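Yeah, one chain of the complex is gone here, protein chain that is, but the others are all in their spots.
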Amino acid sequence: MVRFFFTPSERKQAGRRKLERLFRLRLAGNLPLRQREMGKPTEYVTYRGKAGQWSWLLHRLTGIGVLLFLLVHIADITLIGWGPQVFDRLLFLYRQPVFRLGEVVLVAAVLYHALNGIRLCIIDFWPAATAIHKKLTCAVAVIFTVFFVPTALYMLNWLMK
Amino acid sequence: MNVTLKIRRFNPERDREPWWGTYTVEAESTDRLLDALNHVKWYQDGTLTFRRSCAHGVCGSDAMLINGSNALACKVLLKDLGQHVTVEPLRGFRVIKDLLVDLEPFFAKYRQVKPYLITASAPPANERLQSPAERERYDDTTKCILCGACTTACPSFWANPAYIGPAAIVNAHRFIFDSRDEGAEERLSILNTADGVWRCRTIFNCVEACPRGINVTRAIGEVKQALLYRKL
Amino acid sequence: MPELSGSRPESGLELYAWLFMRLSGIALLFLALIHVLIMHVLHDVTVIDFQFVARRYATPFWRTYDILMLWLAVLHGLNGLRTIIMDYVHSSGWRTVWVAVILLVGLVFLAMGSVGIVTFQPGRFALR
Partner (left out) sequence: MYQKYDAVIVGAGGAGLMAALHLSSAGRVAVISKLYPVRSHTGAAQGGIGAALGNLEEDHWEWHMFDTIKGSDYLADQDAAEILCREAIETVYDLEHWGLPFSRTPDGRIAQRPFGGHTREYGKAAVRRSCYAADRTGHMILQTLYQQCIKHDVHFFNEFHLLDLLVEGGRCAGAVALCLATGELHTFHAKAVLLATGGCGRMFRVTSNALALTGDGMAVAYRRGIPLEDMEFFQFHPTGIYKLGILLSEGARGEGAILRNNQGERFMQRYAPTLLDLAPRDMVSRAIYREIQEGRGIGGKNYVHLDMTHLGREVLDQKLPDITDFVRTYLGIEPATQPVPVHPTAHYAMGGIPTDVDGRVVVDEHNTPLPGLYAAGECACVSVHGANRLGTNSLVDILVFGRRSGRHAATFMKQNDWPPLPPRPDERAAALLAQLMNTGGSERAADIRDTLQNEMMDKAGVFREAKGLQAMREKLQELRERYQRVKLEDRGAQYNTELVEVIELGGMIDLADTLVAGALARQESRGAHSREDFPQRDDAHWLKHTLAYQTPRGPELRYKPVKITKFEPKERKY
């Protein structure tokens, strides 16, 4: 049976195990407990991981970025219920160059996140694909470039004018 | 060739903060990094502390962070590292002294996945039969030497040390996919938690780090699949 | 053998969350990309205005489309955020707080968005 909730006693037990773990940590070696000196964001950039690490970091950042935009976007869309005056005034804001540049970044983020997400799905549903994960990462990069460059040019057309 | 080693040092009895020690070693380009470390310990600074034993990549003692990525000091040659080598202890484990880290939590996680054959039936007089194909099914994960390089290369583990980590999953995989084993259900339940396989974000650092060339991510993926199809 | 380290009772939640992320991701691939294509690329903000939206929402198709996308994207994104919280926040107290916040944000925004899409009646406003 799959369970989503735990009984209080189970919860307590899990808590106790956690304590035990901490206790063990202190026991092991009887040394002054020295905190991990790493554990900081520097970990992620100073470890020389390969494509997988950077793909993941980007995926996470773009995910958060798109999520933030989405929330703002929902808020502004609801303004439509307030009528054209309110809505169109808001759109004026979006027509600022900063926002238009931001829009390009948004498209990049969504596109990358989507493509990389598909790569992850392929690997997750077909673990044998791990053997070609580097090729898949390359494919993400290539497809991203192929789609994004013309799109960005098209979107930035107004700059030229 | 002359090699400069920059080693992250920390002595709990003397230092309040870790520091960098720099040593120059005269060595052959085909020497192992372990040879260079031994050279420092034996002829320059006897206090340098690290674990080692087999010196040819089969015991798992000397995993460390070498030039920014995890490897066994006895399995990388100086010629592949260049003249300046940076050596640090594994990340995500408590540093005890210099390059030596606390492995107790790591082995505790290994023990947690019940890493032993579980069978209900009594064994036959001779061997249990297993076809070469069935044997091949879990071959990759039998190679693990529990060096910890994968787990400490995993960003998911750095962020959250409660994550059971790739090494434990690899060893669970070794039994889950063994045709003789009957404990898959127990192990799968252990791994089906927030700190189990689902913390893995398919980052592949583990695969890059594994000195035994185990396709760790694939093993984790296969365990995820097993969980998926068990429930559906 | 001592039972150790952070082990908690098995729960199916993580599995379904994981599966949902992938399935919603695949659905969003089409929904979001087409949405972005139409709303942010082909028609840039200079042409999009109240009227544009009004015309689009005249048919139930786009409303259904947007509702679906809204729900999937919000749930996908917030569950993603939950994953990230689980990574970086370790005390169970703070975790609970964060999950509550996420739930709250999710409810509020889903309600806002849904109400917006469903109840939108361009006829209520005088059209130019």
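Should a chain be cited, it is by its letter among A, B and C, assigned in written order, with residues numbered from 1 in that chain.
Here is the rule we go by: contacts are C-beta pairs under 8 Å (C-beta built on N, C-alpha and C of every residue); 3 or more make two chains touch, one makes a residue touch a chain.
Source: prediction; values computed, not measured.
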Residue touching the undisplayed chain, where the options are B:55, B:184 or B:228: B:55
Which one touches the absent chain: B:65, B:103 or B:190? B:103
Even though one chain is not shown, chain B touches it at residues 11-14, 30, 32, 38, 41-43, 45-47, 49-61, 75, 77, 96-97, 100, 103, 107, 111, 114-117, 123, 125-132, 134-135, 138-139, 142-143, 145-146, 175, 178, 180-181, 213
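The definition used in the following text is that only the chains that are shown with their structure count from here on.
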Result of counting contacting C-beta pairs for B-C and A-B, higher pair: A-B
Centre distance in Å when chain A and chain C are each reduced to the mean of their C-alpha atoms: 14
Measure off the straight-line distance from the CA centroid of chain A to the CA centroid of chain B, and report it in whole Å. 27
Residues of chain C engaged with two or more neighbouring chains: 3-13, 15
Could you say which residues in chain A touch two or more other chains, in rising order? 2, 21, 24, 120, 124-125
Quick one: which bits of chain B touch chain A in the complex? Just the residue numbers, please. 10, 12, 18, 65, 67-69, 91-96, 102, 104-105, 108, 153, 155, 158, 201-205, 207-208, 215, 217-218, 221-222, 224-225, 231
Under the definition above, what is the set of chain A residues touching chain B in their complex? 2, 21, 24-25, 28-29, 31-39, 43-44, 46-53, 56-57, 120, 123-125, 127-128, 130-131, 133
Per the touch rule, the chain C residues reaching chain B in their complex are 1, 3-15, 17-19, 86-88, 90
